[in-house]
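Shown here: the complex without one of its protein chains, the others still in place.
Labels run A and B following the written order; every chain starts at residue 1.
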Amino acid sequence: MFEEYKNLWVYIEVMDGKAKNVGLELLNPGRRLADQNAEKLVAVVVGNDVEHIAKQAIAYGADEAIIVDSDIFDYYDTDLFTSAFESLILKYKPSTLLIGATNNGRDIGPRLACRLKTGLTADCTGLDIDSESGNIAWTRPAFGGNLMATILCPNTRPQIGTVRPGVFKKGTKDDTRSGRIIREDIVIPESVRKTKLLEVIREAAGAAVNLEDAQIIVSGGRGLGKAENFSYVRELAAALGATVGSSRAAVDAGWIPYAHQVGQTGKTVMPKLYFACGISGAIQHLAGMSSSDKIIAINKDPNAPIFKVADYGIVGDLFEVLPVLTTEIKRMRGA
Amino acid sequence: MDYILTDQQQEIRKLVRSFMEKKVKPYINEYERNSEFPVALHKEAFEIGLHGFEIPREFGGTNVGYKTSAVIYEELGKIDAGFALTICATNLALKPVLISGTQAQKALFSRLILEGGYASFGLTEPNAGSDAASISTVAVRDGDEYVLNGSKCFITNGAYANVYTILALTDPSKGARGLTAFIVERDRTGISVGKEEDKMGIRTSNTVEVVLQDVCVPVENRLGEEGQGFKIAMKTLDISRPFVGNIAVGMAQRALDEAVAYAKQRVTFGQPIANYQAIQFMLADMAIKVDTARQMCVHAVDLLEAGLPMSKEAAIAKCYSTDILVDVASDAIQVLGGYGYMKEYPVEKILRDSKIFQIFEGTNQIQRMVVSGALLK
Partner (left out) sequence: MNILVCVKQVPDTTEIKIDPVTNTLIRAGVPSIVNTFDSYALEQAVRLKEKYGGAVTVICMGPPQAKAAIRECLSKGADRGYLISGKEFSGSDTLATSYILARTVARLEKEWGAFDLILCGKQAIDGDTGQVGPEMAEHMKIAQVTFVSEVLSVEASAVTVRRDNEDREEIVQAYLPAVVTVVKSAAEPRFPSFASIIDTWDAEIPVITPADIETGGERIGLNGSPTKVKKTFTPQFVKKGVVIREKSPKDSALKLLSLMSDKALV
């Protein structure tokens, strides 16, 4: 039905002149899916002065890269970027488009899908090919993570999905790989713009708690008992050079500001290490941190659901365990 | 299922419950620790109308009705007895005015509550607790004024009230039949607030002495006729007693909930203690008491709403709810074991708060007199 729609595209989102990690991560499953469908894997980069990113994408597995390179694309804008993608898609007719589910990714995904009158599946955590139909099978959480759904887009093209950062790992980089880089000059009149960026604030109150990029996170939950006990969490975090996170219960109890909340209605994180202290592991919390590389749980309840996802779990009193960890880590780091 | 409520009643309960959980529960322990009256928390409560739910609509309140009021008092009791009593005491002072006041008096009293937030009921004196007839505060008629002299003790909200309902003797020779009720605004000269009591519990509630020295109030401030004060006071207490029971039920429910939650997660000898029949039976007995008490309060309120006599039922509701409260609170501490005794956990406070409930609003001995009086008529 869709013979003219070919090839799997991955959007490589650019911020501050660098590719966001998720775009490079998606080249990994992208490669697998493209190979299964005997299609090309194409990286799409929209930005200003982005040729090096196209090369980076090819090193990470793309067969080709399409770049839209102009100073009007220096910073993300919904309408300019949507129009650029619309032009590209109408011209090249990809069968599939993967977009990293960053804030900007989740901004452009639906706008573009609606413009193209096609289906979009959001915040995917699994990508496969549906053996019956050959369509992409998009697997994603719903009901705060209580339910997983596998979605197909059988009747329209392209099939589009936003994919959660940190779920897939980047493939190995091979700088010897080469591939065609296609420059597309897309002229978009200023009148297309409907929004204007006035200011970027990097040290804002909310932004100061940068959980999304944190490599190590130490989170506290209801088991801490009261606000003052976050000191246990903060001290361990300081010793590790980690960011402090929180479950929703602790935020709702007023023990720590919302900016620290990890979970379905908080931030989604993907650190190398995630310490869950006094956190039971409600599904909505897991929804925010299950992409962590290694999860360490400390909880006195041996039946806490967190132990089902933890790589390491200590069943014990966090008020005794955390200080020991803190002291030992300081010692190991030669403090 | 505790109460059978309409959708609108459930919506109001939801509002009070979420307000108390979010705006009071996280902060009240700090006030408790410092024995501090939580002015800021009450101010926020006023914004959602928690000081006006017994005031008639025509005077600016929302008058949600007795049943809904009962539900509200239970929700308040679940979080903090002192907070609940502050509101309950204001409404206690309002009741005599609603029972026997003129439209102008109702409007005045309602306005004063809505402006400032609090009122006080001034009945009790150092020598007159259960024996209301031994009141010695006097009100002497002088032209078109009364001059009040005397002192009241254990007055809830005394330091914060905008207005008091004061019981004073206009005719000392008649004993109880010589009592008259008056509306006394806070800004009348001669009113002073004495020392604040240092109490075992309900420490977020303000309890003080109130002294009246040549306080002049106009005749317009007298509620009903001279000599009607005792009857008005008794009718007031009848209506108010089930609500005190509701607060007690809320406190007992909280104690039970804490005990259940603890029993599920505390592990001894390799199992949660909730697996042991000894604990299960304790929790069951607590639940039986709480649910029974609640239904007695609901019954008394149903009779009230139907306009039927309910003195005996009100007395039973108050007496039983408060007696079981003390037991349930004590049992909750037992379930929590050593931790239950520590201020870090919420149950020891409930026990400390509970004892006064067997004493004020008519001691439980007086309640038994009311019940036996009804039986032996």
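As a working rule, contacts are C-beta pairs under 8 Å (C-beta built on N, C-alpha and C of every residue); 3 or more make two chains touch, one makes a residue touch a chain.
These numbers come from a predicted model, not from an experiment.
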item: Contact residue for the chain not shown (choose from A:G171, A:G225 or A:G316); value: A:G316
item: Chain not shown: contacting residue from A:T150, A:S178 or A:S231; value: A:T150
item: Touching residues (missing chain, whole complex) on subunit B; value: 7-8, 11-12, 15, 18-19, 47-50, 52-53, 62, 64
item: Interface with the unshown chain - residue positions in subunit A; value: 78-79, 82, 102-104, 106-107, 109-111, 113-115, 117-123, 130, 137, 140-156, 194-202, 204, 206-207, 210, 212-213, 240, 248, 258-259, 261, 264-266, 272-273, 282-284, 286, 294-296, 302, 305, 307-317, 320-322, 324-325, 328-329, 332
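Everything below uses one rule, namely that only the chains that are shown with their structure count from here on.
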item: Residues on subunit B engaged by subunit A in the complex (per definition of touch); value: 22, 26-27, 265, 267, 344
item: Complex contacts: residues of subunit A adjacent to subunit B; value: 225-226, 252-254, 301-302
